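A single protein chain has been omitted; all remaining protein chains appear in their positions.
Chain IDs A and B follow the sequence of writing; residue 1 opens each chain.
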Amino acid sequence: MTISSQLSADGQELTITIRGRFDFNTHQAFRDAYQCAGSSPRRYVVDLNGATYLDSSALGMLLLLRDHAGSDKADIRLTNCNPDVRKVLSVSNFEQLFAIA
Amino acid sequence: MAEHLDTSVLVTLQEVMEAEYPVLLDTFLVDSEERLRLLQAACRSGEAESLRQAAHSFKGSCSNMGAALLAELCREMEESARRDQLDEAPVLIERIEREFAIVRILYRAERQRWGGPG
Partner (left out) sequence: MPRRLSILIAEDGAADRMLLAAIVRQQGHHVVTAANGAEAVELFERERPQLVLMDALMPVMDGFEAAQQIKQLAGNELVPIIFLTSLTENEALVRCLEAGGDDFIAKPYNPIILEAKIQAMNRLRRLQATVLEQRDLIGRRNQQLLDEQRAAKAIFDKVAHAGCLNAPNIRYRQSPRALFNGDLLLAAQAPAGRMFVLLGDFTGHGLPAAIGAMPLAETFYGMTAKGYSSNQILRDINAKLKLILPVEMFCCATFLDINLEQGILRVWNGGLPDGYLLKTVNGARLPLRSRHLPLGVREATSFDDTFETLPLALGDRLLLLSDGLLESCNADDQLFGEQRLLAVLESNSDPATLFDDIQEALHAFHGQILDDLSLVEVSMIAEPGAVAPHLLHVYPLGSRELRPRDWSTCFELRPGSLRSADPLPMAMQLLLQISPLRYRVGTIFTVLTELYANAVEHGVLLLDSSIKSDAEGFASYYRERQRRLDALSEGFVSIEFTVKSEGANGSLRIAVRDSGPGFDVQCALNQQYCSESLGGRGLRMIRQLSERFYWEPDGKVLNVEFHWSGHA
């Protein structure tokens, strides 16, 4: 499991990339990824291309990110979701809170 | 050629034992007489394994006390017994007895030098 993050040149958009299992052990690293960028980004992209597994604590972490990013005003896109990840997000109806691509 | 008594070992023993040094010498002499008896008995009985063990033990004891030549003779006896060549044994026993007699005199002299009845 690795997490890397990249801030756009204008500091407006933060992209967090997840590789491997997105589960409870990822907790601290994920928080560090978006907390380090402070509150400057207006948009967030979570790239789940390499994510092999998503459990309920991963969903919880996405909720934490959303809370950090302004709750209802948050602009977060979940990209490159494979079918398994998509299924998990769909059962929990997370497309009501995040833009899923 | 091994010495009868290695003086450097004696010096170390004095350092370790301090006041108990003469007691150690006495104990060794008494102990060794017994070991010699065991060695002779084993030789007479012709049991190679007992002979080997007795020689081995005596060797260890002698090496601790600095009786280098005596230890070397015991080693030869141990080796012969291990190879089951018991015909050489009586000769070796005799050499051991003679060497022990020398060593005993030397230890008694040592004891006197240290200060005490020989």
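Going forward, a residue touches a chain if its C-beta (ideal position, glycine included) is under 8 Å from a C-beta of that chain, and two chains touch if they have at least 3 such contacts.
Bear in mind the structure is a predicted one, so any value in this text is a computation, not a measurement.
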{"item": "Candidates A:7, A:29 or A:63 - the one touching the absent chain", "value": "A:63"}
{"item": "Interface with the unshown chain - residue positions in chain A", "value": "56-57, 59-61, 63-64, 67, 72, 91-94, 96-97"}
{"item": "Residue ranges of chain B at the interface with the undisplayed chain", "value": "9, 12-13, 16-17, 20, 23-24, 27-28, 30-32, 35, 53, 56-57, 59-61, 63-66"}
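Keep in mind that, in the parts below, only the chains that are shown with their structure count from here on.
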{"item": "Computed distance of Cα centres, chain B from chain A, in Å", "value": "83"}
